[in-house]
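Apart from one protein chain that is not included, each protein chain of the complex appears where it belongs.
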Amino acid sequence: MTKKTNTEDYLRMYRQMVRIRTFEDNANKLYLSAKMPGLTHMYSGEEAVAVGICEALKVTDKITSTHRGHGHCVAKGAAFREMFCELLGKEEGYCRGKGGSMHIADQSNGNLGANAIVGGSMGIATGAAFTARLLGKEDVTVCFFGDGATAQGLMYEVMNMAALWHLPVIYACENNGYSEYTRTEEIAAGSICARAEAFGIEAHQVDGQDVLAVNALTRTLVERARKGEGPFFLELMTYRYHGHHVGDINREYYRSKDEEKDWKDNRDPIIRFRSWLVEEGIAGEDEIEAMNEEIKADATAAVEYALAARYPDVSEVDMHVYTDVTHALARSPA
Amino acid sequence: MTKKTNTEDYLRMYRQMVRIRTFEDNANKLYLSAKMPGLTHMYSGEEAVAVGICEALKVTDKITSTHRGHGHCVAKGAAFREMFCELLGKEEGYCRGKGGSMHIADQSNGNLGANAIVGGSMGIATGAAFTARLLGKEDVTVCFFGDGATAQGLMYEVMNMAALWHLPVIYACENNGYSEYTRTEEIAAGSICARAEAFGIEAHQVDGQDVLAVNALTRTLVERARKGEGPFFLELMTYRYHGHHVGDINREYYRSKDEEKDWKDNRDPIIRFRSWLVEEGIAGEDEIEAMNEEIKADATAAVEYALAARYPDVSEVDMHVYTDVTHALARSPA
Amino acid sequence: MRQITLSQAVNEALAEEMRRDERVFIIGEDVAEAGTPFKVLSGLVEEFGTARVVDTPIAEPGFMGLAVGAAMTGTRPVVDLMFGDFIYLIMDQLCNQAAKTHYMSGGKLNVPLVLRTNLGATRRSAAQHSQSLHALVAHIPGLKVAMPSSAYEAKGLMKTAIRDDNPVVIFEDKLMYNDKAPVPEEEFLIPFGAANIKREGRDITLIGTSSMVQVCEAAADLLAQEGISAEVIDPRTIVPLDEATLLASARKTSRVIVVDEGHQSYGVTGEIASRINEQAFYHLDAPVLRMGAMDVPVPFSPALEDITVPTPEGVAAQARKLMAGEMIHAAE
Partner (left out) sequence: MRQITLSQAVNEALAEEMRRDERVFIIGEDVAEAGTPFKVLSGLVEEFGTARVVDTPIAEPGFMGLAVGAAMTGTRPVVDLMFGDFIYLIMDQLCNQAAKTHYMSGGKLNVPLVLRTNLGATRRSAAQHSQSLHALVAHIPGLKVAMPSSAYEAKGLMKTAIRDDNPVVIFEDKLMYNDKAPVPEEEFLIPFGAANIKREGRDITLIGTSSMVQVCEAAADLLAQEGISAEVIDPRTIVPLDEATLLASARKTSRVIVVDEGHQSYGVTGEIASRINEQAFYHLDAPVLRMGAMDVPVPFSPALEDITVPTPEGVAAQARKLMAGEMIHAAE
């Protein structure tokens, strides 16, 4: 890889991390100003995971995402406008407003969708890898899930099959230390990596705040998975800055402000990477600030667009229940 | 433990193994002569597992059993007569004929029941251990299941909780090399014991054809579990002599006659233990033969009794749907 | 009488029963310090400790199975399933194990267990957090199914459920947690299988479950303005179902609408309507009508979600048609 290419890669990674953070800041604002329907789960703090991994993937590679899915969606190539439209339930959203934050999908970029069932996409990701195998495609699939999801039995069922059949899937456990209002130690016995290893799956624990480390390791594993050496398991140590969801504001009963401050001040993936870019002379402060501003402006414009956009027509309510029936509720004539 | 006591223990273990084998021989005959409704799964060959373990338990300790459950039932103390009645769907069966072979239970001896859902009793066993904990009882629960059941996600879910909460439960995996018509290697990646260890659970692989080895290890673990050092995991290497069920007769497409012969001739738990008893001077051949005959006679009598016994009255069909309603189908008066 | 929220009512019911019987415990995700995401259980862990208010990993099949085994061996678990939509995950333990154990054991083993969960759309929670899946469990013999329609009902039915020796599933409407209703300070229980005539009427019977009782009451208000007198009945438990009360009302009014928030097809409305049709056919002036949720996954967009569930206006409109004899033509 040439220096030039690397530079582009680095800047794109930085840009994508900032795009995620900026997206989330806007989504949070929409919630706080009561402009967004329902609740949503912020990815802020975990950007290096989604970006480090997705930058190692091709557009044809697949991912499955989670309830905390905006980061994966942006990192896999989605556009702000369709994303905000989706979050607001508008017709121009990726899912015509039918999915919302917890089901946002972007099949044009290989994002098979967020999932509101914790662990619910583990089978789907494994199946996408199965497809690659059966149809002789070289796609690799990354399955994102949280530490909490390691408690779901489904994970062990599909890891077993993936291991037996050497499927090109990478299980990426985003260990942010909590599932909802509970610390990981209280709900996970033993070792998460060892659980994958027991199925004969190569597992790695990585610093999820270091986008370069995540990216380098993922690149290697993706190439190996393409060659049939998969599956692999990653445990990415990270942190969510917000509450479990946007409404989880008073959270000192389960974690301290000090702990949050420590992660934000000392381990922020964007700040870290930005300093490195500057130190290495890959980008100047001005350039970076300009990029940040541009992204902010993009986001603001997308939010405005989405706020003004149309809701789906009520006639859409029974469309897309089945592929071959325009209106599912139109009964056969009596 | 005095010599005397040991002798009694040894003879009881032998007797229980022979009782299981004899029970199964009769059940198989009932099937082959079309006197038994449905199918059933023979435990023959695996006797040392059930007996080695159950002889380490008190009557108040609990077990959960499987579709291949006659062995566990006998080993935990059940009587032939009620067992055969159950297998034949008779009113005097342990479950009044409502459960049959796959649901035989004997709560008077702490057998919470066979289960026709592979892995289906793993939660139940863990819950029984939870009860002991909550109510301050010293009961230990043993959860029996096959190698095939290790593919069920439920196992990992409950092992996680048992490990977190140090529940007095022993997971006993009867690895007989097959699940139905498939070899264990083809359906289990990695190492079964390592899967338990990954949750921080102490795991042991044991020769399941050696009743003394099974018993000695279980005694230790049961005592430790009573003290709060559980859970534990056992992988018992064993073999089923019959087909998957009584109707699985032509099975050379998945396993060879040679393999079956080798296990029967060289690793039979009853033959092995019998020789040892004689060698050690614990019992003479005559004594043993007499015991065998007595058990055979018991079984024959029980079979005859069961064949002649009554079916439940048809009015029982809607009894026991609910505890507090005699006839579930009796509608409120219209 | 004092007014408390449905949340508080459930909380009180649990606290009272846990004080009364030390075998009762609560198990589920974030039930202890967090008191559930809906905060229904706040304060219980402080009184009863973590041994009896047990936070689990995110392992619904696992803790449901554990509860079945615990119930079989002498405790009385109350399982907290955070969203009714997760019931799919525990169906095996609920329907193959809990529901059948008493029967399969010929009456020797019991499973005195309560599964607390919820239902209800219009919370902008999308397709996997908005379902009303009570019909699924009502279909399975061995389970009882309670559908509280107010704080009062929630308390009385929960206490009865906990004392029942069978597995009981209670569906709370998650949009009603903050709704207040008069609830006596003194202890009370509400028996299963006894429908509640919320309002007497002459012309038409509106049968509603859970929050649809309120929808029916609001519809009855609308109809009253037009001189139509609607009787509103809350079955309280759909298993057992108090047929007698429903039939008596149907025979009296000769016109019935059944309103339920589950999907309409192959759901609760068909059963209730059929039982009435079967047994009150010759008293009916018109077919029993059914109003369930639309047969579509619950859409996220507020523009779509709100039209998927029955509303007072919708119920009143159907009632007017029934009164006007319009169904004769509609049926052609």
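To keep things simple, chains are lettered A, B and C as they appear, and every chain counts its residues starting from 1.
Here, contacts are C-beta pairs under 8 Å (C-beta built on N, C-alpha and C of every residue); 3 or more make two chains touch, one makes a residue touch a chain.
The structure displayed is predicted, hence computed values, not measured ones.
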{"item": "Contact partner of the left-out chain, one of C:A135, C:A154 or C:A319", "value": "C:A135"}
{"item": "Sole residue of A:L164, A:A213 or A:M291 that reaches the chain not shown, by the stated touch rule", "value": "A:L164"}
{"item": "Residues from chain C at the interface with the omitted partner, ascending", "value": "85-89, 91-92, 94-96, 99-100, 103-104, 126-128, 135-136, 138-142, 238-239, 262-263, 265-271, 273-274, 277-284, 286-290, 294-297, 299-300, 327-328, 330-331"}
{"item": "Chain B residues touching the omitted chain (full complex)", "value": "37-39, 89-90, 95-103, 115-120, 148-149, 151-153, 179-182, 186-188, 253-254, 311-312, 314, 316-318, 321, 328-329, 334"}
{"item": "Interface with the unshown chain - residue positions in chain A", "value": "62, 64, 93-99, 103, 105, 107, 112-113, 115, 117, 120-135, 139, 141, 153-154, 157-158, 160-161, 164, 319-325, 328, 331-334"}
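Just so we're on the same page, only the chains that are shown with their structure count from here on.
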{"item": "Chain separated most widely from chain C, comparing mean CA positions", "value": "B"}
{"item": "Chain A and chain B: spacing of chain centres that average the CA atoms, whole Å", "value": "46"}
{"item": "Computed distance of Cα centres, chain C from chain A, in Å", "value": "36"}
{"item": "In chain B, residues with contacts to at least two other chains", "value": "153-154, 157, 160, 164"}
{"item": "Residues of chain C whose C-beta touches two or more other chains", "value": "56-57, 59, 61-62"}
